[in-house]
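Of the protein chains in this complex, one is absent; all others appear in place.
Right after this comes subunit A.
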Amino acid sequence: MRRGIIERLLLPIALLTWVLLFSIVAVLITESLPIFRKVPLFHFILGQNWYPVDEPPEFGILPLILGSFLITVGALTVSLPLGLGCAIYLSEIAPSRVRESIKPFIEMLSGIPSVIYGFFGLVFLSPLIQRLFQIPVGLTGLTAAIILGIMALPTIASIAEDAITAVPQSIREASLALGATKWETITKVVIPAARSGIITAIILGSGRMIGETMTVLMVAGGAAVIPKSLLEPVRTMTATIAAEMGETPMGSPHYHALFGIGLILFLVTLSLSVLAERIRR
């Protein structure tokens, strides 16, 4: 009798992730509805001014969306070539013993908490950037992009490596047998064959970067204006939520607006992971 109950409970438990996902969506929608009654969604997303505590307040998150986008693109520029290079090295060039010792090491590094990267950016990289570019403050979009890029390296490298390793050995051998060099085989045969996996790595990587909070909160500088260059302070959607939620009274328009940002952020990362899933299949 009891056995039957346990076995029947397994399916509902396994579906819990979906329950949680739906509750997250429900919470984000109900908590942000009040702000969309005041500020139409269109104005919320395309508004150029984020002055949540002014009188009257303005809730336009375009600068934050652009900030998130800019830093993500910057970070990808850092981590994509390097991560892909690592993946190619590990799967095509490294002797198996080197590979077996570097892989777990990289896996271990991917667990370093983001607040540590943020801290490192604050104490090491930001003074460096400040001196290098002769600017008043080193907390800029560039600083955040570099740190975020380094932080995403282990993830991007290991997903891309899986994709490249999955390419059948016979294809490589065929290419080599036709007289192609190792490099030609890598660029003209292996990489194209692993294309969909690599694109998945890029999409998943950018999803992580857009959603990353602590590093950008600590090193991006946090000016909520439409960014004109990477050498200015930039503020992202995530940093805004984390920085302002603690200081706003529950139930105020500002509070609901922060949930609104959470909703937009969720939808963006959700569409990226759906896209990644599509491509993987």
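Heads up, the rule we're going with is that a contact is a pair of C-beta atoms (placed from the backbone, for glycine too) under 8 Å apart; a residue touches a chain by one contact, two chains touch by 3 or more; residues count from 1.
Operating definition for what follows: contacts and distances are computed from a predicted model.
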Legend entry - Per UniProt record, name of the chain withheld from view ["Acetyl-CoA acetyltransferase", "4Fe-4S dicluster domain-containing protein", "Particulate methane monooxygenase beta subunit" or "Phosphate transport system permease protein PstA"]: "Phosphate transport system permease protein PstA"
Legend entry - Residue, one of A:Asn49, A:Thr165, A:Ser196 or A:Thr269, that touches the chain absent here: A:Thr269
Legend entry - From A:Ile45, A:Leu62, A:Leu122 or A:Ala193, residue that would touch the chain that is not displayed: A:Leu122
Legend entry - Residue touching the undisplayed chain, where the options are A:Leu62, A:Ala242 or A:Ile279: A:Ala242
Legend entry - Sites on subunit A contacted by the missing partner chain, in the whole complex: 3, 6-7, 9-11, 13-18, 20-21, 23-24, 27-28, 31, 81-86, 88-90, 93-94, 102, 104-109, 111-120, 122-124, 150, 153-154, 157, 181-183, 204, 207-208, 210-214, 217-218, 238, 241-242, 245-246, 250, 258-259, 262, 265-266, 269-270, 272-274, 277
